[in-house]
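Below: the structure, in structure tokens.
A single protein chain has been omitted; all remaining protein chains appear in their positions.
What follows is chain A.
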Amino acid sequence: MQHPLPRRGLLAGLAALPPLAALSACQVQGGADEANASFPTRAVDFWVPFDAGGSGDLISRAVAKAAEEPLGESLPVTNKPGANGAVGLKELLAGKADGYTICLAVKSLFAIGPLVVDDPDAVTIDQLRIITTLTNEGYVLVVHADSPYQTLEDLLAATHVNYGTTGVGTGSQLSAGLLFGIAGVEATDVPFDGGGPTVTALLGKDIDAASLSLAETMPHIQAGDMRALCVFSEERSVYLNEVPTALEKDLNILVDQRRFIVVPADTPDDVVGVLTLAFEDAREGGEYGQFLQDNYMERWEVDGIEAQLHLAEATEQFAAQIAESGVELGTAE
């Protein structure tokens, strides 16, 4: 049989909505008259609109590997980097909406990008359909271990702060910008080209502080080279339980990065159903779970509609906060 009965797939399918479970069963039995039964008959291309080796690339490879068994086809990963993910997504939209090409997407492109760059041709979330949500990655504000700033209060009492960011239109820039803006601290942002160079600059004491992802900072925090002052998530991170949230300090800042997989909006429902089921199953995999834990990522597992709602709300919330705090992202020199 071409699609061997996936054990975990069946369990997940039974646990999920009954119609979807039925779809899955049809696929497994190979019913020729059902449209979904013929999907997939060949490999599904998994595009990553970022460079190889980055967090987005690694998550994609981990989840793609786990999805091969439930989907019954291989999912070769191709990197299509450019413009914070916009190049890959535009190419996805220009292609066929048949489900044979799926693409990773990130929250920052939709929720922060439009606030920084005025692009009338920007990809919007309405043009896409979310087949599965993957991770929620928090940001943590760090200083060098030798820094005189022991706590967030110390840092916010400074006369001037140079803070590094991982680039324009990133959660790193937004979270730190909002922090110093709302707290009214005189601060200069120094954008670097990604997480690695920002970490280097902080370890080299070229900058005073930076807001970075847990994956980028945890090894250095554990090695005692960096000190975490606050996190920007709603609740404390499970990986950094002793570090307070900005909310606890009465600073209303909530910034995170979330990753999900999309197809063009007009992809047939049954095809989306098959893909959604396969990835629900993939997320259950032990190796994928281990990968998330090794990289300090938290799960974000909601349905497509809720995810789209979250993205729309985040955009509005960020726009309002930026207006309120008077922070300028990517416009002031």
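Here is the rule we use: a residue touches a chain if its C-beta (ideal position, glycine included) is under 8 Å from a C-beta of that chain, and two chains touch if they have at least 3 such contacts; residues count from 1.
Criterion: contacts and distances are computed from a predicted model.
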Checklist entry - Just by its UniProt name, which of "Oxidoreductase", "Tricarboxylic transport membrane protein", "Cytochrome bc1 complex Rieske iron-sulfur subunit" or "Na+/H+ antiporter subunit E" is the chain not shown in this complex? => result "Tricarboxylic transport membrane protein"
Checklist entry - With respect to the chain omitted from the figure, which of A:V199, A:L229, A:L275 or A:A307 is a touching residue? => result A:V199
Checklist entry - Just one of A:V44, A:V116 or A:L155 touches the chain that is missing; which is it? => result A:V116
Next on the checklist: What does the interface between chain A and the hidden chain look like in terms of residue numbers?
Outcome noted: 51-54, 57-58, 61-62, 65, 77-83, 86-87, 90, 116-117, 121, 160, 162, 167-169, 188-193, 196-197, 199-201, 203-207, 219-220, 222-223, 225, 290-291, 294-295, 330-333
